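Removed from the display is one protein chain of the complex; every other protein chain stays in position.
Let's turn to chain A:
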Amino acid sequence: MTWLLQVVDLHKRYGPGCPACAELTGPRQGRSQCPRCGTVHACVAANFSLQAGEVLGIVGESGSGKSTLLQMVNLSLPADQGQILYQPPESGAAVDLCQMNGYSARHFRNDRLGIVHQRPELGLNMHFSVGGNVAEKLLLAEWRHVGRIRARTSELMRQTELPPERIDDEPHTFSGGMLQRVQIAKALASRPSLLLLDEVTSGLDLSVQARVLDLIRRIQWEEQITMLLVSHDLGVIRQLARRTIVMKNGQIVESGLTDQIMEDPQHPYTQLLVSSAL
């Protein structure tokens, strides 16, 4: 199996840093903020690879750096150090996404990535209709026929279990679960090679959570789409991800097959997570 994405020694910090940072921060010290200089080490030496068609879960508590990592992969947050290598499925030559300028990164994000945010207002424009929001990705991909755009948008809405007759309704008339499905429809519109999911079920009640998770699982099964899934909920990760990374205080403390991590956690923090989830 070929890898689609490889993250190599990725770092992100907020602050100047000091020689004592490495000693005073990390999972062992239980903090990501240096008490001496105040620098927050949001992501330290992250390494992982993502196979084509795979779902990789990133789990950790709030402030562990998982969303920072996802934002760097989404190219919406520049990394301080390291590489994010992307190997297009159609050719073998890998490109380092961290070296892209703003213009190239924007085009890469439009063509290759789809993202579903935790809060719908981050991913959707509340002033446009639901159809307009989904159509944005198609318009960015040079679709210039309103009839065909609407047909494809309706198809995506059906696929994500949204009523196509509400294509022209505004997002604020939709429920939280429906808005997450609108985001998924938008993310899928350009047939991305990598779908990023950031806490997609947070804030939803249990029955809606289950429907959204079922939908993501079905789409992954049908489209064989590669997904990077971030959640603080081990239950969500367990349902969707084949492999899992556990993060704490900006560092990856454990990684492996999800079943293996659930059944035989090695790191004390992972053991705590698993025991609290059971």
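Everything below uses one rule, namely that a residue touches a chain if its C-beta (ideal position, glycine included) is under 8 Å from a C-beta of that chain, and two chains touch if they have at least 3 such contacts; residues count from 1.
One rule holds for everything that comes next: contacts and distances are computed from a predicted model.
Matching "ABC transporter permease subunit", "Carbon-phosphorus lyase complex subunit PhnJ", "Ring-1,2-phenylacetyl-CoA epoxidase subunit PaaD" or "LPXTG cell wall anchor domain-containing protein" against the UniProt entry of the left-out chain gives the name "Carbon-phosphorus lyase complex subunit PhnJ". The chain omitted from view is touched by exactly one of A:T2, A:Q99 or A:N125, namely A:N125.
Within the set A:N133, A:T160 or A:S255, the residue that contacts the chain not displayed is A:N133. Of the options A:Q6, A:Q81, A:N110 or A:Q159, the residue whose C-beta touches the omitted chain is A:N110. Residue-wise, the contact with the chain that is not shown comes from A:H145, picked out of A:R28, A:H145 or A:H172.
Contact between chain A and the unshown chain involves residues 102-103, 105-107, 110, 125, 128-129, 131-133, 135-137, 139-140, 144-147, 149-150, 168.
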